[in-house]
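A single structure is presented below for examination.
Part of the complex only, each chain left as placed.
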Amino acid sequence: MVEAIKVEGLSYSYSDGTAALEDVNLTINEGEKVVIVGPNGAGKTTFFLHLNGTIKNPTGNVSVFGRSISDMRIEEKIRQVGVVFQDPDDQLFMPNVFDDVAFGPINMGLDEKEVKRRVHVALSKVGLEGFEERVPHNLSYGQKKRVALASVLSMEPKVLVLDEPTANLDPRSRADFISLINDLNKRDGITTIIAMHDVNALPELADRVYVLNRRIVAEGSPREIFSDWELLKTNNLEAPDVFKLFKVLNCFGYSSDDLPLSFDEAVEVLTKTIEGREGHVHLHIHEHTHKEISDLMQFYNHHRQKKTD
Amino acid sequence: MHISDGVLSFSVIVAGWAIALALNAVILWSCKCKHNMAEEIPKISIMTGAFFVASLVHVSIGPTSVHLLLNGLLGVVLGIMAFPAMLVGLTLQSFLFQHGGITTIGINNVMMGVPALLAYATFRFGYRKGINPSLLGALCGSLGIFLSGILLALMLISTGEEFREIAYVVIMAHVPVMFIEGVITGSVVTFLLKVRPELLPLDKGDMR
Amino acid sequence: MEYPEIDEFASMDSPIHHFDPRAKIVSFTLLIFSFVFVNDIRIALLGFLFSLFILLISGLPIGFALKRIRMVFFFLFPLLLIMPLTVEGTELINIAGVSVSMEGLAYASLIIIRALAAVTLAITMLATTRFDMTIKALYALRVPGILVQMLMFTYRYIFVIMDEFSRMWESMECKGFTLKANYHGLSIFGNLLGMLIIKSYDRTNRVYQAMVSKGYTGKPMTLINLRMSTKDYVLSTCMVGIAIFVHAYQLGSLW
């Protein structure tokens, strides 16, 4: 397995003294889908700025495909890692869509024909063929998001880093964007690293999850992470609704350890479980049901207690 | 490119304050008559903030670096309100960064603000004459710096003959900045023209 | 981009920190104006020492003050190199036919000392009061409401816009852009600036809407609770006294 990103003992403080990252260690393999979660101000964005060298890091503890990022020239770096930030308005600064998508390739020193090819490919990947001459500022929010993605895809990075890709999108655009990212991962083999707060969308975008809270506090499959109550509690996280619901079903004797995380998975798991038990599952209230449920609810509602911070 | 405390003579400083305060009073008063100040105050303030931040950028030329002044652009975008905006910007610059002094806020306001007003007038006049706005923008950007350089030299010389050579040096130092700001202002105007033309004083009729 | 936090040490404890902000602004400003027009290099030097003394009393970290004072020095340092060569007067030494004049050296030093005295006082004045209090004190001192509000709002949005600018800048760097003083670099930078202006303009509308929905009518709206104590009167009288004395002394020595 090829290691796409390897970070060892990375610490970073802003010039005003805020310690944003402390001894961060992680490894992401080629072709993986990794999601990074953590509370507001945990350092996710700061971490991403290290991945393509926007924040200089002379100690050489961030490597991309085996090479330290501080040794790479900028043209090389952007060939490897492309970062899409949250607010598309921060990333679109050219007077039309074509120029925005062509910006990276031109900085890479490609010739005109290749630049045009790349713009064309990138725009068609995000489903915006024919938008070349439009002014980005006048597009809808969802369209802007996609132009921002295209402007990074045109550099054909092997690793795609996305900071809160679904925030502020309406449900349809959100679902579209998620399947677009999944396509890029599956079809083009792009490694994707995503920071997000939307736990209900997380399972579709993650093979593996890192929990970041200045340091990496946990790592595992989405299922492992969401099963760890203490972890969720101390890091301002929640489990997806579907997952919580199957926990409840378990209290009613559904009794399966195969807890799904997303709606699609739930349908699959449910069908399989019921089929596996000769087409029947029995939900009933047994002597521990009420106790178990009230424990469960009490835990999940730990958020509801008023907190000052 | 702001003057620090302690350089200029008493009479130059006083003249600077007098001109600056008078011009500000006239401009704010005329604005009060034409517009709703409750709307203008936050608008001008936030735009001033944007220019303040932009002027923190350093462009390196060879071994040294210059920070941007953008007074020509400020004039083009804010019109006559560029003058009070400049007063606020300079006050904050001297308070927060000690760029320029406290006694020299008035004279710096004149030195940066008057060229901004002239750049604005030039832009409107040139546009009415049908000159290409991008070119005009570049011209206004350079003009702002050029005039500021000249004014600075004049102020130094009127403080004392000792400053004659310094004044030449100052003017020479403005030349590369002139080119840099010309190019930048030109491209900002080109950009705004395509994306948000209503931010430019393109209407042929009334003053903003 | 580093936040311009002039007031990061404003919560310390010292007589200067407790000085009433209005009295502080008036007395420090008078002192600055006074020291800046001193023509005698010895008095200027005394003024500078006095400024340093005040700075010392305030207990501000030396590194913090030095960084800002140093900047003014570097800015004016060229005068020290140029003026002795260009100003005519008593020859001090002659290096390969270029004469270094006493008067030039003295004049340049005078300017630099005056500037350093002024900036030291300014730092002490501004760093010992929270910046929002400084602005409110200006309002209490009858600076016109329009200007006070513009200062207030501009100050507030500098931070927001700085963050915005940094994000835009970072995303440009992520695409391989570096700012160089050539046509391409500068015109791309112009686009960035254009975008910043548009975003700020859009924000002005949203902020205005938020203000209107809180009943804003264009008047400054803050509560200011300041009371002068005897200590404040004594301190400001002393400082104003010194400011006047310096010039009275100068006039006296002229006659």
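As written, the chain order gives the labels A, B and C, with residue 1 at the start of each chain.
Quick note on the criterion: a contact is a pair of C-beta atoms (placed from the backbone, for glycine too) under 8 Å apart; a residue touches a chain by one contact, two chains touch by 3 or more.
None of the values given here were measured: they were computed from a predicted structure.
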| item | value |
| --- | --- |
| Whole-file subunit formula (labels as shown) | A x2, B x1, C x1 |
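One rule holds in what follows: only the chains that are shown with their structure count from here on.
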| item | value |
| --- | --- |
| Number of steps on the shortest touching-chain route linking chain B and chain C | 1 |
| Interface with the most contact pairs, given as the two chains involved | B-C |
| Whole-Å gap between the CA centroids of chain B and chain C | 19 |
| Euclidean distance of C-alpha centroids - chain A vs chain C, Å | 45 |
| Chain B, residues touching no fewer than two other chains | 190-191, 195-196 |
| Multi-chain contact sites of chain A, meaning residues that touch two or more partners | 95, 137 |
| Chain C contact footprint on chain A (complex, rising order) | 15-16, 49, 52, 54, 74-75, 77-78, 82-83, 85, 87, 89-95, 103-104, 107-108, 137, 151-152, 155 |
| Chain B partner contacts - residues on chain A that touch it in the complex | 95-96, 135, 137-138 |
| Residues on chain B engaged by chain C in the complex (per definition of touch) | 4-7, 9-10, 13, 24, 28, 36-39, 41-50, 52-54, 56-57, 59-61, 73, 77, 84-85, 87-89, 91-92, 94-98, 101-103, 162, 164-166, 169, 176, 180, 183-188, 190-192, 195-196, 199 |
